[in-house]
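Only one protein chain is missing; all other protein chains are in place.
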Amino acid sequence: MSDDHGLVEMQPTPGQKLAAIFKQREVRVATAWGVLVTFIFFIIGGWIYPSWMPIAMSTDMKSIERLIVIFTWISAPICGIVLGFSIYTFLHRHKGDTPPADGPAIRTNSLVVGLWVIVSSALCLVAIVYGLIEMNTASAATAEHKKNAMVVEVTGSQWAWSFNYPEQGVVSHELNLPINRPVEFRIISVDVNHSFWPVQLGVKVDANRLQTTVVDTTPNKLGTLDVKCAELCGLYHAYMETSGEVMSVADFDAWVTSHQGGHTA
Amino acid sequence: MTTLDHHASVRPVPNPKKSLITKLNMGTGLVVGIIFAVATYYGLGGDSAGVFENYNRTLLATMFMWSIGFMVGIGAFIGPFRWLIGKDLTDEEQLYLAGDGQGIKRYFKYCTDHKVVGIQYMVGVMALLGVGGTMAMMIRTNLIQPGSKFVGPSIYNSLVGLHGITMIIAMIIVVTGPFGNFIMPIMIGAADMAFPRLNALSWWVLFTAIPVLCSAWFLGGIPTGWTAYAPLSVQAGPGMNAFIATIIIFAISTAVAGANITATVVAMRAKGMKWNRVPIFVVGATMSVALAIPAFPTFMVSMIMTGLDRSYATTFFDANLGGSGWLYAHLFWIMGHPEVYVILIPGVAVLMEIAPVFVRKPLFSYNAAIAGFAGITGLSVLVWAHHMYMSGWMPMLNGPFMVTTEMISVPTGLIFLVILGTLWRGRPWLKLPMLGVYAFLWNFLIGGITGLYLSDVPADNYLHGSMYVTAHFHYTLMGAALTGALAGLAYWFPKMTGRMLNERAGYISFWLVQIGFQVLFLGMFIAGAEGQPRRVADYSINFATSDLISSIGAYMIGLGMIVLLWAVIHSWRHGKIAPMNPWGSKTLEWTVPYPVPLVNFDTPPVVTSDPYGYGKASN
Partner (left out) sequence: MSGNQSTMTAGKRVASAVFGVLLMVAAVGAVGFTLHKASADPQKKLFATKTSETIVIEGKSYPKATITMGVYADTAQAKEMGYNTTNKKDYVQYGPSTHIVLPAHTYVTMTIHGYDGGEKLNAPFFGKVIGTVGGTMNVDGVDVSEIPADQVQHTFTIHSLPSTNRDPLFINIPLQHVDEGDDGLLPTKDPGTNFKGHTITFSFITGGAGEYVWNCEYPCGDGTYAKFGAAMSAYGYMSGKVSVA
C-alpha cells in the first residue's frame, strides 16, 4: 500500500533477462562446456575430417569435401548445446544408493521450446538450401559438359569393370582419362546391381541391368584413380575394383594409340 | 462376473481334463512342425535334382509348412476352430490358457498371459542378439587384416547378410516384445492385452521363424545383404529361400503384435488415463507399431515377389523381360525407412520414461515429446528414396526426397530438447538405466549428424555404399535404440523377474559396450571417409589401420555383452530380491507386487494425473 510516487516499476529488458540467466552459475558452466565442445567439433570439421578424405580430382569431389566441412560447422553448435548440458548434468550427478530429493517441477518452458524449434528449423533450412543449390549447380554444369564430353561406356559385370571409349575405339579394364576434358560415363550392368564409384572424382551411380545410367564430371587433377563397386553384387564384390589414371592429354593420346587394336597389360 | 474376479489363492487351479489344450506345448509343436516339413519336402520331390525353380518351391513350401505345422501342434488354432464350430472355449479352459497354476511350464506352452509372452520375447530377443552378435564378431575378425583370411568371401557375405537380418528382427522387437508385452498393459492399468490369444500367436509365429532363418547357413548362405536387392536375390542359391520365408513369417507376427498393442492402448487404458496422462513409453511404443502396420506389408510383398521370381520364373525384377530392379528397391525401402523409426522410437520412449524417474523431475514438455514422435512417424513415410539417391532411378526426385529427409531433423531435435530439459536443473541418479540416457545423448547426436551428411545428395555421391553408412546406422540403431532397450532391461528387470540386476556387472558391461562401440564405429567412420566400400570381405591396405582399430572395439562390445548376459542369467536366479518400487517411479507397473498377479490389479486402478508429478512445486 505504499505510495510509489507515480513511479512505474520497470519490466526487465530482454538484455537484463539474459544477463540474469547467465548470472546463474549452472548456466555459465554448461555454456562453457558447450563452447568447448563446439570448438572441438569446429576443428574436427574443418581440419580432421577432411584429412581422412582422398585427394579431390574434380570440382564435384571438391564441393563434397567443402560441404562436409560446412555441415560439420553447422552441426557444431548443436553438439555444443547437447553435450554442454549433458556434461554439466553428468558432472553434477547425485551420488549414493538412495534416490535424490525431487528437483524443481519444470513442466515446460514455452520460450525454450519455441526458440529450439525455430533455430533447428532454421539450421535445417540452411542445410536444405545449400544442398539444393549444390545440386542445381551440378546439373547446370552437367548440361554444359555434355556439349564437349568424352563418352566412356562403363560395363559392370560380376566381378570386374570394363570400359569402352567409343570416340577412341579403345576398350580397357583400367579407367584412364585426360585431364580437364569433361567426361560422360554411361553405366550399365550385364547382370546384377553394381555401383560405379570412381572415388576421387566424387561421383557415383548404380549400374543396373539393361538400363543405362549417366553421370558427368571433369577430372581436373593428375593422379591415380580408384574405381570401386559400391553395391554388394555377390561373391567377389570386394574384388571388383580397378584403378586408372588422370593423365595429361599427350599421355592419354599415347595410351590410346598403344591400345587400339592390340591389348597389352 | 467370472472366476477371474477371485484372488488366485482362493481360485481353483484350472484343470480342464478332457481338453486338448492341456496336452499341447512347444514339444508337440516341434513334432507336428517337423512332420509337416518333412512330408512337404519329400512330397514335393526333395532336392529336385538341383533344378533351380523346383528346389526353391520345395524349400519355401517346406518352411511355411514347418511354421503352420508348429502352430497346429502347439494349439494355436484350437481357439478359433472352437469358435467357428460354435463351442467356444470355457472359462476354465481360458484360465488354463492364461497359464494359471502351471508354473514354469507355461513358458513352453501357448500361453495368453501377456507377462508370459513378454518373458518369452525377452528370451527370444536375447537368443537373436546372441546369434547376431556372434556373427558380428566373425565379420570383424575377418576384417582385422586385409586378405579375407579368416573366412572366405562366400561365408563373409552370408555373415553380413544374416547378421543384418537377425539384428534387424531383434531390434524391431527388442523393446515392444519384452516390455511392450509385459510392462505396457500394467502401465496403462489393464488386466491383459486386447487380444491375448493373438499375443501368444505373435510370439510363437516369430519363434517358428528362428529355425527357418538359421537354416540359411545349411543351404549355402545368402550372397546379398539384409536388403536382399534383386536381381542378386533372384540369382542366389537355396539359402535365399530361408531369408524369404523368415521375412514373410516375421511380417505376420509383427502385424499381429502391432495391431494388438495399438488396440490395447486405444481401448483399454485405466479409468482416468486420458491421452495427456499416458506415460510417454506407451505413446512411443504405440506410435512405432502403428507405423509398422502400413510399412511391413511392402517388405512382405517384395519377398513374395522375389520368391515368385525364383520359383515360378516370374519377371518382376528382371529388366530383360519387362521387370525392374528399382521396383524391388522401392518396395523394400518404403518399408525400410519407416522400419528404422519403428526401431528407434520405442528405445527413445524408454529413455524418456527413465529420465524423469532418475532425475526426480517431470518430463520436460510432454507435448514436445509427442510432437517429436508424431513428426518423425509422419515424415518417415515420405523419405524412403534417400536410400536410392545413387540408384539412377530418377535423379530429379532426389531433391524433394532430400527436403523431406532433412526435415525429419526438426522433430528429432525435439527428442533432445525433451531429454535435456528433463535433465536440466536436476541431479541425475546414475543408476544403470540412467547411464543409458547419457550414452543415448552422445550416440544419437553422432548418428543424427552423420545422417545429415548422408541426407545431402551431393555428399551421398561419395558416402553411399561406403562404411560411413554402416557406421551411421549402427550409431542410430545400436547406439540409440539398443542402448534404450538395455536401459529398459535394467529398469524393468526388478518388475519382470523380482530381482535386482547385478549392478557391478551391469556397469562393467555398460562401459565395455559403450567404449567399445565408440572405438568400433568411429574407426568405421574414418574407414568410410577414406573410401572403403561396405560389405566387403577384403580391402585395400590403406584401410588396414581403421579396420584393425574397429575390430578391437568390436571385441570389447562382444565381451561387454557377454558380461551382460551373465549378469541377466545370474541375477534372474540369484539376484537380490527387489522391493516393489526400487526406483521410486510413479508409473502404474510399480504398484503391483512380484509375482504379478494373473490379472495384474486386484482392483482396476483409477488415474488422476500423469506419472511425472515430481518436484517441489507444481505448475
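Note that the chains take the letters A and B in the order they are written out, and that residue 1 is the start of every chain.
Basically, a contact is a pair of C-beta atoms (placed from the backbone, for glycine too) under 8 Å apart; a residue touches a chain by one contact, two chains touch by 3 or more.
Remember, it's a predicted structure, so these values are computed and weren't measured experimentally.
Participant: Per the definition of touch given earlier, which of B:38, B:127 or B:151 contacts the omitted chain?
Facilitator: Considering the complete complex, B:151 is the one touching the chain left out.
Participant: Of the residues listed, B:211, B:231, B:338 or B:375, which one is in contact with the missing chain?
Facilitator: B:231
Participant: Please pick, from A:134, A:206 or A:226, the residue that touches the omitted chain in the full complex.
Facilitator: Reading the full complex, the residue touching the unseen chain is A:226.
Participant: With the missing chain put back, one of A:38, A:195 or A:242 would touch it. Which one?
Facilitator: Missing-chain contact among the listed residues: A:242.
Participant: Residues on chain A that touch the omitted chain in the whole complex?
Facilitator: 97, 155, 157-160, 162, 164, 171, 173-174, 190-192, 209, 226, 234-236, 238-239, 241-243, 262-265
Participant: If you put the missing chain back, which residues of chain B would it touch?
Facilitator: Counting only chain B, the missing chain is touched by 50, 52-53, 134, 137-138, 141, 146-147, 150-155, 159, 220, 223, 231-232, 234-237, 318, 499-505, 538-542, 558-559, 562-563, 565-566, 569-571, 574-577.
The rule is simple: only the chains that are shown with their structure count from here on.
Participant: How many Å are there between the centre of chain A and the centre of chain B, using C-alpha atoms for each centre?
Facilitator: 30
Participant: Please output the residues of chain B touching chain A within their complex, sorted ascending.
Facilitator: 148, 153-154, 157, 160, 223-225, 229, 231-232, 235, 318-320, 324-326, 358-362, 364-368, 390-392, 398-399, 402-403, 406-407, 409-410, 413-414, 416-417, 420-421, 423-430, 438, 441-442, 445, 449, 452-453, 455-459, 461-462, 464-466, 526, 529-531, 533-540, 583-584, 612-619
Participant: Which part of chain A faces chain B closely enough to touch in the complex?
Facilitator: 26, 49, 52-54, 60-61, 63-64, 67-68, 71-72, 74-75, 78-79, 81-83, 85-86, 89-90, 92-96, 99-109, 112-113, 116-117, 120-121, 124, 127-128, 130-132, 134-135, 138, 187, 191-193, 195, 197, 199, 202-206, 208-211, 213-214, 226, 228-239, 241
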